[in-house]
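Yeah, one chain of the complex is gone here, protein chain that is, but the others are all in their spots.
All chains are identified by letter, namely A, B and C, in their written order; residue positions are counted from 1 within each chain.
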């Protein structure tokens, strides 16, 4: 199975699943938080290239990671978000605190 | 929209839909029977290359066309059936009266 | 995931032919939690399609009434019951014989029950004329994978 999280330098790349719902958001949160315990990470980068579905559980997960990272002086970034995902990110207002693309 | 039935010489090529269920079988029957009214057709060839689902409604439709064609001295053939479709054709016994591939 | 190994759902819908596809997709979606093979999904979809088509064509003679499907997952066993309140089957054994059909004019092949038997592990048909029919089916799905961990 391909790893969901991949550390490159002090960046953590996260491959967001095809459908980012409540179940998947919970799983991503756990995976990312586990990585943050052991490693020095300055930026968590969520790669949405495969993602076609997201609901507000995904927003909660992103906001939660943004809070974690902020406490450690780091940040969160979203890359490769398709049109629909971008629209949802805008709707939710997360673009105010999270860099998109 | 692509035509379901295409006449080439005295053969009628029928493109079977992705899912050949009760609804689609009824529609295919109507289309084929309409073609048989006007044209001299010796062989009806059902092309299953796109088809991933078939149930016994599809079997009934094939048997019905076989009967129509037999009355006119013609026949029915099935081509490009995938593994699952072949298994269903075998299970149903239609291969006894209809040429497959 | 959840600390249990049963999960149940029920769907009820009008006996329109366009709901045949809905019914089999719904059952297939429900069974994904068992990590089924593509083959197993296709088997379930075919069996559901047969039972639902029978309810529409035979039980209700294409009048619009309700069809109900109950699905239950217990460990790796998928239980499916398709219920109608239509005209019922006078002789279930005879109905289940391959090639037997009471609607040859509609080009029914008489292979519906034969397909359900072929693609599921178990099938039991309970029917009473004037009351309706219940088709109970069972299939083991996704063996070799553990869904509820």
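Please note the rule applied: contacts are C-beta pairs under 8 Å (C-beta built on N, C-alpha and C of every residue); 3 or more make two chains touch, one makes a residue touch a chain.
The model shown is predicted, which means the values in this text are computed figures rather than measured ones.
Note that the absent chain touches A, C when the full complex is taken as a whole. Remark: the residues of chain A touching the chain excluded from display are 19, 21-23, 25-26, 29, 52-57, 59-61, 63-64, 84, 88, 91-93. With the whole complex as reference, residues 1-2, 4, 7-14, 16-19, 21-22, 25-26, 29-30, 32-33, 64 of chain C touch the missing chain.
The rule is short, and it goes like this: only the chains that are shown with their structure count from here on.
Averaged C-alpha coordinates put the centre of chain A at 41 Å from the centre of chain C. Residue positions of chain C in touch with at least two other chains are not found.
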